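Missing here: one protein chain of the complex. Every other protein chain is in place.
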Amino acid sequence: MCLAVPMKLIELTGEGIGKVDSGGVKIDVSLVMIPHARIGDYLIVHAGFGIEVLDEQEAAIRMDLFRELAAATADLEDA
Amino acid sequence: MTKKTNGRVLLGHGGGGKMTGRLIRDVILPRLDRGALGPLPDSVVLNGLGSSIAYTTDSFVVSPLFFPGGNIGSLSVHGTCNDLACSGARPLFLSLGLILEEGLPLEQLDSIVASIAAAADDAGVQIVTGDTKVVPKGSADGIFINTSGIGKLETGVRLSPSRIGEGDEVLVSGPVGNHGMAVMLSRAEFSFDFDLKSDSASVWPLAARLLELGEGLKFLRDPTRGGIAATLNEIAASTGKGVRVIETSIPVDESVAAAAEILGIDPFQAANEGKIVAVVGKGLGSKALELLGDSPLARDAAVIGEITATNPSKVVMITRIGGSRIMAEPSGELLPRIC
Partner (left out) sequence: MIRNQEQQAAQALVREIKDLAGKHAKRVRFMEVCGTHTMAIHATGLKSLFPDNIGLVSGPGCPVCVTEKHFIDHAILLAKKYDATVVTFGDLVRVPGSTGSLASWRSEGGSVRVVYSPLDSIEVALSQAPRPAIFLGVGFETTIPTVAATLKTALARGVENLFVLPAFKTIHQPLKILAEQQDLDGFLLPGHVSAIIGSDCYRYLSEDFGKPGVIAGFEPLDILLAVRDLVRMTLEKSPAILNDYPRVVRPLGNPVARHIINEVFEPADASWRGLGIIPGSGLAFRESFAKFDAAARFPVDVPESKDDPRCLCAAILTGSKTPDRCGLFGKECTPEEPVGPCMVSSEGTCAAYYKYGAV
């Protein structure tokens, strides 16, 4: 339905325009849908627009859950 | 040809995938094949001129003409050298045919020719004959180049899919997709900033090292259009055996992975111009990697899979989460997707 990827906002380059980076690939995207975005934020980028700002706290919670799940498998493998 | 294509050549027919194969099979081979063309070799050993002469030809059309890591000139040398190298031949002589579009700035031509010279010197080949034509504006995209190459076979071993057997190991000489992604990101319609470069290079030094495996080296191919997906499918189709690859073993540079994700393109389908896919005997993968060793052309070379009796004629990939799926042969033109 809609391909969108997280990219880090590294620079404000114009009125409502920001440069985002992922793995050294940089594009200017429109920030018109996310006027509250700040440098350092991870933006969800779709078709040249930031459509939302990634909530890093929620991302960290999810990552912790996945690490716990991984640890459970590792325990099974060791047993 | 079916009426669905309206009886015209489409861009997808040049993508190096299934459409290209069908065009050659349906339109070209029936008229031309007298026996030698059937297997569609990238290069051929010239019988009757001694036992050791390999011959190949390739045409180059790329937009844009200049891209990070090279231009159409260096590409036209590397591409033909690499076809020879993959048949086990040291590239020696090239012909150079230039088709120039009226209006091409001479400065651009000069810089392309300078790249041809540098790439040829670097690859140890001589340009020994050539031709130049000019077509009216609009009849070409700046410049088209054809090169043919002659090389000397440096092995008595026949590199052929027919020698590939179950348990043989598949390796790739470095990270994949760099050329295809660099060219796509360079197109005028995308305003991307990036530091990834085309991998365009002559792979003869790598092929020469792998030839030291003797009988243990079964097959070499440079995974150009269609990427490693096309090459692995070619191996599966021509051997009738299965190819099983492990996604996490396939080297992909971070920038290529990022660009592929943004544009919705499969990096395994993106072209390479300085890589080799090699099939070596069972248990010889690590020896092959050792031979490639410290060559800067073989950074991050890896064994990525093996030949199997199961899943005949198919390429199966074990995915990063442990699932399995078919790695399909690319169909046509690579298009960025958004939805």
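Note that the chains take the letters A and B in the order they are written out, and that residue 1 is the start of every chain.
Simple rule for what comes next: a residue touches a chain if its C-beta (ideal position, glycine included) is under 8 Å from a C-beta of that chain, and two chains touch if they have at least 3 such contacts.
Note that the structure is a prediction, hence the values are computed from the model and not measured.
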Among B:G35, B:G48, B:P296 or B:G323, the residue in touch with the chain that has been omitted: B:G323
Where the unshown chain meets chain A, residue by residue: 1-4, 30, 32-35, 44, 46-49, 51-52, 54-56, 58-59, 62-63, 65-67, 69-74, 77
Interface with the unshown chain - residue positions in chain B: 2, 4-6, 8-12, 17-19, 22, 189-191, 248, 263-264, 266, 311, 314, 316-326, 328, 331-333, 335-339
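One rule holds in what follows: only the chains that are shown with their structure count from here on.
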Separation of mean Cα positions, chain B and chain A [Å, integer]: 34
Residue numbers on chain A that touch chain B, as the complex places them: 1-3, 5, 7, 19, 22-28, 45-47
Interfacial residue positions of chain B with respect to chain A in the complex: 185, 191-196, 254-255, 257-259, 261-262, 264, 337-339
